[in-house]
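Note that one protein chain of the assembly has been removed; the remaining protein chains are unaltered in position.
Right after this comes chain A.
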Amino acid sequence: MLAFSSASADGASSTGELVPFSSEARATAVFPLHHGLKPPISRLSISWARGNSLRVSFFRKPSGDDSDGDEFGGKVLEVRLSGGDGDMSDAQFRRIAYGSVSPFALLQSRRNSAVSLSKISSPYHVEWWEYVMEYSKDINSLLSDPKSLTSPAIEDPKAVLQKAEEPICLKAAWDVMEIFYADKQSQSWLPERLVDWLAAYNGLLSSTQATIHSQLISFQKELVTLQVIEDSPKYWEVLSAALAVGWLDVVVKMLRLHGSYQLDQIGNRETENGLVEAVAVLISKMPRLRPELQAGTLGECHRAKPDFIKAWEKWRAHITKLDCSAYWVRCDHDQTRKGLRNMLQIMLGNTNSLCTATCHWMELYIAHFLYIRPFTVGLESMYSLARKCMQLKPMTISHRLIQLLLGIIGDNTEVVLAECSRAFGPWMVAHAIELLASGSDQAETLLREEHYNLGGISIEELHRLVYAQVLSSDALTWQIAPIYLTSCIKQGMGLLEILLSKQPVQDVQILLKIAGVYHWKHGRKGSGVFWLQQARDEVRLNRIAQQLFDFVGQSISDESFKQWEGLIELLGSESKTAGGLEFLHKYRDFKKSLKQVNDGKTTDAAQQAVESLISLMKNPSTPQQFWLPILYDSLKLLSCQERPLLNVSETNLLLNKLQELSMAKLRPDFIEADLPPQALGSVRLALATNLGRAIVEE
């Protein structure tokens, strides 16, 4: 149930990490508990506090004499057990937690409506992928660090790497899962997506090993002191490295720093410069199998495979031609010649050159996609290629992102889940499961089947419960927990009840509100209103009252009418809503009497209905927008065959109202009622007829 982070006193050791609910046996993680008391400790006592906090009481045995001095008799410590991403601050976590609620809730409600609408077993249709992608993008946008650095106004010509926002690991992980599971549209150019991914997040991998990113950073520092750039072997190393992973714009920019471009040099080093420029041009025209590139990045995009293959072969032919050119002999500068030719080898997909140029297997993997096998598709072949690269360039310590990626390419949902949990924490698992489930049918089955050992719930539900418990650990986030719990069909309510019962009495109003909203949303509208009234939640009660107004002028079923009626009763007329609910009460009475007329029960009914009608229309609390609907409802009354039911003054009143209405229509803020076009005409006609007959009667 808990994911522990390795944030123990011994720092960032990876040995203290646990994988909850895995089948692997791992050694127990041991954590120290510093109580600061002088031994001996005679007794311990434990108690769980909110969510995942454990409180431990330590009792010292009093020594009887005064040798203890100022020693305390004991201490109580609180240990927070919600682990996960130890890199994140509490504030950051809270921001992400709050922001994730809406996308999550939206996706759940969409699923619920999809399930209820569908008559076939599978509720998913094409739109569903769009919903998941929208969800993924919403969450992704949360994970961008708000403190991102903006690019400087004046571009430093020597700045090889643009300063970009410092990404967080969570975003990198989410991105890679989005690429593989949610983004159905870019499945055909998956390798290029990985090229982009590595470009964005290679810096993160620098924490555990050397990367091209770290090489570039250190070279950039040296750049200021270098007199003759092209003499530095590091320059050529970094060029090859950046080329190998497809950072073409960096490569070209760096190439243009070559001394042969300088105005005072260019006269003597024409050939050399020509060769450098030729390579730069070739690089900038590299064909890429992808629909588009970001502005400023180099290469030529091809969507369709046949186009790409043609361009690719042409491009390779150019490179070979350059490689065989006679000009190399006339290039005086050794390092330039060697460096450039090595770069050509990389572009031609020479495995040795690629191996030398890259730092770890992931970079070599990307290089394979760019220069050796640009049309790799299918997870199986991707996985075997990954294994091959790992053998050629093994990583000593594997970064958690790499572990995750391997799990994804290996098509192993359990590994992916375990890695998410271990390395990224309960938030990640609870939210990423949606992505995983949309990845494949097998994944969906695995995540949604029920396990007896878990008490009959699915893995999906389990991780939501875990996350809700994490949220409950903090006074500032516990209110979000109910939203996740309401999506846990089997055990959510049980945990919610317990969560609510452990809240201190001062929070009672919130509890009542939560109860009210919960009941309302689960179809128990009466209970919902009752709890909201206990909570004195005016805002929501007003909102509900407004909803009830929607019924006016509609023809609704008996069932709905009963419910509507009941709610009006509950809300009472004291509610300080727009116009007061007095109108709704009168309207309810009117509708009831109309119904009696329609049922043809008593002759009195008609008279009662008329009285109701007049009372309604006279009442100032009746909103104008409902006048016509009410009158249209009463058409039958107004066109009574036997005798006119309204007397002269009453009919005149109604006619005046109609007149007022016509005037009001001219105003810009008038709300047109949803009635058939001849409604007004029919009412006017009926009233006029009635008037005529009433005058005759009098």
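In this section, a contact is a pair of C-beta atoms (placed from the backbone, for glycine too) under 8 Å apart; a residue touches a chain by one contact, two chains touch by 3 or more; residues count from 1.
Here is the rule we go by: contacts and distances are computed from a predicted model.
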item	value
Complex member absent from the view - protein name from UniProt, among "Small ribosomal subunit protein uS10 domain-containing protein", "PLP-dependent transferase", "Protein SEH1" or "DNA repair protein RAD51 homolog 4"	"Protein SEH1"
Touching residue (missing chain; options A:Q503, A:Q563, A:Q607 or A:N652)	A:Q503
On chain A, residues whose C-beta touches the chain left out of the figure	1-2, 4, 7-9, 18, 20-23, 25, 28-39, 41-52, 54-60, 62, 68, 71-81, 451-457, 459, 465, 469, 472, 475-476, 490-495, 498-499, 501-507
